[in-house]
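All protein chains but one are shown in place.
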Amino acid sequence: MVGNAEFFFKLRVYIEDTDAGGIVYYVNYLKYMERCRTEMMRSLGYDKGSIFNRDLMFVVRDVAIQYLKPARLDDELMVSASVLSVRGAAMSLRQSVVRADEVMAQGELKIACVDSAGLRPRRIPKIMAQELREAHWESGEMLWNNN
Amino acid sequence: MVGNAEFFFKLRVYIEDTDAGGIVYYVNYLKYMERCRTEMMRSLGYDKGSIFNRDLMFVVRDVAIQYLKPARLDDELMVSASVLSVRGAAMSLRQSVVRADEVMAQGELKIACVDSAGLRPRRIPKIMAQELREAHWESGEMLWNNN
Amino acid sequence: MVGNAEFFFKLRVYIEDTDAGGIVYYVNYLKYMERCRTEMMRSLGYDKGSIFNRDLMFVVRDVAIQYLKPARLDDELMVSASVLSVRGAAMSLRQSVVRADEVMAQGELKIACVDSAGLRPRRIPKIMAQELREAHWESGEMLWNNN
Partner (left out) sequence: MVGNAEFFFKLRVYIEDTDAGGIVYYVNYLKYMERCRTEMMRSLGYDKGSIFNRDLMFVVRDVAIQYLKPARLDDELMVSASVLSVRGAAMSLRQSVVRADEVMAQGELKIACVDSAGLRPRRIPKIMAQELREAHWESGEMLWNNN
């Protein structure tokens, strides 16, 4: 096997991400994690547009997240995503937000595939499910957000 | 004439609204102003849903805003909106955000009425235009957000 | 015993809360839950300012949230919070976001009390802990956000 079953996405903390406590507003880690999932999907050829065009949407069903250390303004953070399972209309991922060698936040998310009109569960398209299960990213393919 | 051509909306500053500078993130005043416009429209019987149902949408075309004083966590702010003009597909408003007797921010906005599919300009429905021009709110009708 | 160990906070969904899927962006339910906790604390006499003044801050350590139904623009939502436990530097709460009689999202959160400078755990002040454990709100005291 070559490559890495984990997808990485680097980002910078901007003032818009912080709160009066001087740290990243904890809610925003979920935005960071979604940016990472979006880029993971894009790296497989699925941008949000192409998913919407199939009348599908991914919605988050379940989040369990632990906050371990506070990130701050100007920090460079590395967000990761690894697919744990893809079954029927659901996908599970493990994600983390890391600064240098410290984990700031980590969690598991369950995502459901639904039709965009009625938001009813829809089986994840077979080829997409297979690609998600088998995806491996080379370090060189990691997506950098070179701020 | 009875009542007031200015609509008022009270709100509270939450941690989500602040930034690492310890003050309300300046971008969020525009959210406050939009909440006020939304409630002003609702007070005339136009919730966003009823506007969308006519295949119409209001989009902001132009904002000029001055920031005078910084609001802080826990502050109670009063947002105002007064309609300056309604012509064709466009509406102009003056808005301010006030804490006690201090103006924190004030501005003028130009809003366009567009069709929700193509975002092309559409004349503001005649009855809505008339109601906007003639609207007066009694103090007792002011919409309070009693936090 | 009189009153209710659950605190309620009503709010309105604004355009700022939605995403291109036409529903409330799932991250924002955590903002709603925090507004509710903030008002719950305020109802006991603890605004954020008074907490900061003791050099204390509450930070979220752990969130487990399930998303059951999507809320939409203009929806009126009722957010609840009930204290499950208060021990040492930590507090656990159960929260939900409800529209009419449907639960949109529900979760459990673990909140830590820290010093605002170093973000190190600090015992929740004894009187505050006791008030949190024993708090009961009468229906009439429920905090309404009368949009």
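As written, the chain order gives the labels A, B and C, with residue 1 at the start of each chain.
To be clear about the criterion, a residue touches a chain if its C-beta (ideal position, glycine included) is under 8 Å from a C-beta of that chain, and two chains touch if they have at least 3 such contacts.
Owing to the predicted nature of the structure, the values given are computational and were not obtained by experimental measurement.
**Student:** Of A:Ala5, A:Leu73 or A:Val103, which sits in contact with the chain we cannot see?
**Tutor:** Considering the complete complex, A:Leu73 is the one touching the chain left out.
**Student:** Applying the definition given at the start, please give the residues of chain B touching the unseen chain.
**Tutor:** 20-21, 23, 26-28, 30-31, 34, 48, 57, 59-67, 70, 116, 119
**Student:** Which chain C residues touch the hidden chain?
**Tutor:** Its contact residues with the unshown chain are 15-16, 18-23, 25, 27, 72-73.
**Student:** Could you list which residues of chain A touch the chain missing from the display?
**Tutor:** So the residues of chain A touching the unseen chain are 14-16, 31, 34-35, 38-39, 42, 47-49, 52, 73-74, 143-147.
In the analysis below, only the chains that are shown with their structure count from here on.
**Student:** From the centre of chain B, which chain's CA centre is farthest?
**Tutor:** Here the answer is chain A, farthest from chain B.
**Student:** Going by C-alpha centres, which chain would you call the most central?
**Tutor:** C
**Student:** Which two chains are joined by the greatest number of C-beta pairs in contact?
**Tutor:** A-C
**Student:** Could you give the separation in Å between the centres of chain A and chain B, each centre being the mean of its C-alpha atoms?
**Tutor:** Their C-alpha centroids are separated by 35 Å.
**Student:** On a C-alpha centroid basis, what's the spacing between chain B and chain C, in Å?
**Tutor:** That pair's centroid distance is 27 Å.
**Student:** So, what's the distance in Å between the C-alpha centres of chain C and chain A?
**Tutor:** Once rounded, the distance between the two centres reads 26 Å.
**Student:** Mind pulling the residue numbers of chain A that touch at least two other chains?
**Tutor:** Residue numbers touching two or more other chains: 20-21, 23, 27.
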